[in-house]
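With one protein chain held back, the other chains of the complex are shown just where they sit.
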Amino acid sequence: MNKTRLEAFSDGVLAIIITIMVLELKVPEGEHFSDLLTLFPVFISYVLSFIYVGIYWNNHHHLLHSATRVNGRILWANLHLLFWLSLIPASTAWMGEHDFAKATVTVYGIVLFMSAIAFVILQTTIICLDGEKSFLAEAVGKDMKGKFSQGLYLSAIVISFFNQWISLIIYLIVALMWLVPDTRIEKRILNSEKK
Amino acid sequence: MNKTRLEAFSDGVLAIIITIMVLELKVPEGEHFSDLLTLFPVFISYVLSFIYVGIYWNNHHHLLHSATRVNGRILWANLHLLFWLSLIPASTAWMGEHDFAKATVTVYGIVLFMSAIAFVILQTTIICLDGEKSFLAEAVGKDMKGKFSQGLYLSAIVISFFNQWISLIIYLIVALMWLVPDTRIEKRILNSEKK
Amino acid sequence: MNKTRLEAFSDGVLAIIITIMVLELKVPEGEHFSDLLTLFPVFISYVLSFIYVGIYWNNHHHLLHSATRVNGRILWANLHLLFWLSLIPASTAWMGEHDFAKATVTVYGIVLFMSAIAFVILQTTIICLDGEKSFLAEAVGKDMKGKFSQGLYLSAIVISFFNQWISLIIYLIVALMWLVPDTRIEKRILNSEKK
Partner (left out) sequence: MNKTRLEAFSDGVLAIIITIMVLELKVPEGEHFSDLLTLFPVFISYVLSFIYVGIYWNNHHHLLHSATRVNGRILWANLHLLFWLSLIPASTAWMGEHDFAKATVTVYGIVLFMSAIAFVILQTTIICLDGEKSFLAEAVGKDMKGKFSQGLYLSAIVISFFNQWISLIIYLIVALMWLVPDTRIEKRILNSEKK
């Protein structure tokens, strides 16, 4: 089975997700610079979510690059990931339009957490097919970085009931942690090319 | 003629269909968890339709993978399928926003039924070009699974005049039936690779 | 220069154009079958425009398939075509929401006419690069079918000032004329493969 079409479809969905978020940047009613200020929380949410979708696209790119084959399970694990990512625009908008109210930050965190879990499921499904001694299995290893992020998301979700600003800082920290594409895979590729 | 572009265009349309449905998840006006409850029927409709479009993408992927050539008729049979699938977002939204009112469930079923018919037409058109002894023709066989689904859709459409909840359960059953990608084709591919 | 990316970008834009038209199928406020009736003109416009964009995708597919090279001029001639096609959703919506009022049918015709002209410009630009004795040049010949369509569009635009229904029938006739993909090119391909 062909992984090119899987990549093409995922690219399409991710491109749309990253772009429809901008539809929430509703044109301010006034025509002065001051009218832009009301857009500020929406804009900040947009930047954060843009970075998150960018990270997922980047890591998805690396993940599928290292997969050798694709089967029906992988197609569905991939759709499952896209499902949770598709909720990012709506949860971003809810957060931005209510100036980061507590519940909106909690829901945003839940969507991020579920996306992270869905990514792990996809990763595991690919490793299952390729075998424990495959390139990807060795590159991912015990996936400490993934588990650490999931822990941070969970903490941020709990903390958001008390202070949503700390949660937002945690979301930002996780984003920065992943801004660099998954160098474990990148290094492995370079190493294997040297050999 | 090149089937790559046909796949690319279909992927684009399917990616957009699956993603614009999320635009119907309109941001709740309030900022509390309880405000999310009003979104519940819209969310359930979204999940169901996401699965349906995912199934169609999956089966479309398998169908075109096994096609050897593409002609003008196939291009139009494909556009015809995309037409009915493009009505899924609007019918999903209508159903979700009116809490699964009877008429909305009927119309949703009609769209699903017509999509299924359009898929069969595309399948038949491809078999026509490739010949009755082609790989796809043998893999599909008498297409009992397809005919059974169409029967279920028809029953669900009729039943929705009396009790829409039973119809919804039928839609869910058909979805689960197809969640596994068309293993008839997948098995054939494996078999033919072994030989 | 690579024509794959030109095709991919065009596919993307055409896929979005064909799909965002469905956003105009606004969910009816009521929940009964009778509420769907108000959508009828919008739906008919959608079907007509879906067919038109499908025709353009189809013919674009054939046109670029027969092009051997791509240069800067072709990129811009292609963008020019996409520009006019991108106006189809808005003009379709205007026509549908005002029950085919005269001015809306005129404007719709102008958009169709300009798209046809833009297609001819793209075709000519490709022939210019490939030479008068190229495959495409011979396949297109004097392009009687193209010129006839342009004449029909112009008549329909004029007629729409008096009776928009006749214009709509003309638009439909042109669409049916083109529903079959450009067999001139398809036949040529078959012929050249035989030799």
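Observations on the structure shown:
Chains: A, B and C, in written order; residue numbering restarts at 1 for each.
Throughout what follows, a residue touches a chain if its C-beta (ideal position, glycine included) is under 8 Å from a C-beta of that chain, and two chains touch if they have at least 3 such contacts.
Small disclaimer: the values here were computed from a predicted structure and weren't measured.
Within the full complex, the residue among C:Leu36, C:Ala101 or C:Leu154 touching the omitted chain is C:Ala101. Not every partner is drawn; the one left out touches chain A at residues 7-8, 11-12, 14-16, 18-20, 22-23, 25, 27-28, 31-33, 35-36, 47, 50, 54, 57-58, 61, 65, 179-181, 183, 186, 189. Think of the hidden chain as still there; on chain C it touches residues 1-2, 5-6, 8-9, 12-13, 15-17, 20, 23, 71-72, 75-76, 79, 82-83, 86-87, 89-90, 93-94, 97-98, 101, 103-104, 106-107.
By our rule, only the chains that are shown with their structure count from here on.
Counting every residue number used by either copy at the chain B-chain C contact, under half are found in both chains.
Between chain A and chain C, the centres computed from C-alpha atoms are 37 Å apart.
Touching two or more other chains at once are residues 12 of chain A.
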